[in-house]
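Note that one protein chain of the assembly has been removed; the remaining protein chains are unaltered in position.
After this line comes chain A, so read on.
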Amino acid sequence: MDLVQLQRQLVDYRTSLYHEGFLDEQFTQLQELQDENNPDFVVEVVSLYFEDSERLLNELSKALEQQIIDFKRIDAHVHQLKGSSSSIGAQRVQKLCIVFRNYCEAQNVEGCLKCLQQVKHEYSIVKTKLESMFQLERQILNAGGSVPV
């Protein structure tokens, strides 16, 4: 694939992520902070998001396996995940966290378990999509081009 095709593919892919609600305006703000002095800023922030989210999802799984469920602790983890998802514009994950918190408040174990599965699913989709996007960007840069804004 030539450079122009790659660049077009990236723009289309990125647009689809917004259209399908995977990313929101907050991700755009993140991209606007990146500059020539910090060319890997977005990748670095998103990598931190991945680390943080995976830790939180593990904690949530463990917490929901306990004999006695600590809903306050679960709520605190979901709240954190909601906050960090909102910070990078991972809209679908953020919205699911809101639903998750409602189940915590109602102390509904079934609801929480179901929500956790949904959050894990949405998180893994957005992670794959962002990684694909970053890979496209790398291909463009390796081909000597610049990443379109």
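Basically, contacts are C-beta pairs under 8 Å (C-beta built on N, C-alpha and C of every residue); 3 or more make two chains touch, one makes a residue touch a chain; residues count from 1.
Assume contacts and distances are computed from a predicted model.
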| remark: Not-shown chain resolves in UniProt (candidates "AP-2 complex subunit alpha", "Response regulatory domain-containing protein", "EF-hand domain-containing protein" or "Chromatin accessibility complex protein 1") to "Response regulatory domain-containing protein"
| query | Which of A:Y49, A:Y103 or A:Y123 touches the chain that is not shown? | reply | A:Y49
| task | Could you tell which one of A:L6, A:L30, A:L96 or A:M133 touches the chain left off the display? | result | A:L30
| field | Missing-partner contacts on chain A, residue numbers | value | 26, 29-30, 32-33, 35-38, 41, 44-45, 48-49, 52, 76, 79-80, 82-84, 86-88
